[in-house]
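Part of the complex only, each chain left as placed.
So that you can tell them apart, the chains are marked A and B in the order they are listed, and the count of residues begins at 1 in each.
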Amino acid sequence: MIDVQSRRDERGIEIQKVGLKDVNLPFQIRMRDGGFQHVHGNVVVSVTLPHHFKGTHLSRFMELLMSWSEKPISWKEIRQILAELCSHLEVSAAEISLKFRYFLPVPAPVSGIVGYLDYLGEFRGVFRQPSGHFHFQLGAEIPVLSLCPCSKEISAYGAHNQRAAIRTLVHCSYPGKILWLEELIELLRIQGSCPIYPVLKREDEKYVTEAAYQNPKFVEDILRDSVLALRSEPRIRSFQVEVESYESIHNHSAFASHVEEAAD
Amino acid sequence: MIDVQSRRDERGIEIQKVGLKDVNLPFQIRMRDGGFQHVHGNVVVSVTLPHHFKGTHLSRFMELLMSWSEKPISWKEIRQILAELCSHLEVSAAEISLKFRYFLPVPAPVSGIVGYLDYLGEFRGVFRQPSGHFHFQLGAEIPVLSLCPCSKEISAYGAHNQRAAIRTLVHCSYPGKILWLEELIELLRIQGSCPIYPVLKREDEKYVTEAAYQNPKFVEDILRDSVLALRSEPRIRSFQVEVESYESIHNHSAFASHVEEAAD
């Protein structure tokens, strides 16, 4: 049968990314404790397309993703998926983003009752041939509580507070030691006025309310403390981080963001 | 040219709704003060399809909507749009939902500085021929602040609070006096622990913080007070109302909802 994709293209444009978007597939994510977690993954995957080819063979992307759907994956496997893509499609660069909701058991602060809290996780990788260069980024979105220092200071009682989200994407050296998603979450979940919990009994709710009131933070404060935390982790070479606070007294959000590149 | 839609269908099924969804068009909404507001409308519109026709003529829906895109509309015009649809498409019933973001000027509680606050509005109508029966519903989503009574009571200081939304759909008699969207919003925007504002200077923020702390409400309380407010308005014959509170101490929402049908 005719292979239209392999026909010669005369426009002289090498396309930087061609691939699939919004692919939903089950995946297994390797966990720090040696096990793995079943997740619903949402994937964007692409390769470069040399200027002389009319198109790429998109069915091969799905076949390859399917073959990885039931094996535990982490950054090493992301590299392998991309190496296979480069080889199967005979291209010099491949790229992937795998996003998923990730559940971790979180005990309530006083009662100790455990529930699952949901975070957003992301594995993002770029692989180049023939150099074999691999660039890996780990992403997370972490819900926290923010309590306004200005509102507390100027009011006779109370202070407005709300849910906020810390979003980050960090770059770790390869080869070298990579952070676990669990570690990245632990680093940042304590940077708000107070962490957030799935189950809270009355004694826990008292604790959270008072802890947040004693630790008021603007989005600017949460951002700066997150920057300091990310800088303190030697395995992180560069990062971007954003804090968004869904203001309870307004119908919009306050936010702060910062990017820190590696020195080299 | 052949009219495939008008061919005879033998499956014997009268379809209850056939039409368009997710139509984006500019509209003008009549305001209480006699003026009108330009909005970006999102429309679902449909008619019944008699069992003997294979299909309906969808291009006529767009032509009709276009003809109404630049005239101020309110419930009377919704009735007229539906009557025209019934007549143009020779059907016995037509239905529409027009949703839009609606902006009203809201002064800050102390400084009086005015900003626009955005609400969601909806006009929903059903029209039947030959009876001429018209059923109209007015919808709104209104952001408020909720402050937890339990958190306040058990804590030495502070209380968790967050943005919440009151969503309602009310049915007014026709013929009869219809509520303005402005009136529905005014009725409900004061049912939370405190209203929400677009612009707040420090003196306003102090006011809002203290007012909310002095008026703690569960979603159950906001719902019950909203039910009482809606019952108190003689122009409303039946309603549904939901309160959703985006809990600041959790990664999920608390909600309460209630439906009250007309007695007849």
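Note that contacts are C-beta pairs under 8 Å (C-beta built on N, C-alpha and C of every residue); 3 or more make two chains touch, one makes a residue touch a chain.
Everything quoted here is computed from the prediction, not taken from an experiment.
Oligomeric state of the entire complex in this file, given as copies of the one sequence with 2 shown: 4.
Please note the rule applied: only the chains that are shown with their structure count from here on.
Here subunit A touches subunit B in the complex through residues 117-118, 143, 145, 147-148, 150-151, 154-163, 194, 196-198, 200, 202, 205-206, 208-210, 212-213, 246-252, going by the rule given at the top.
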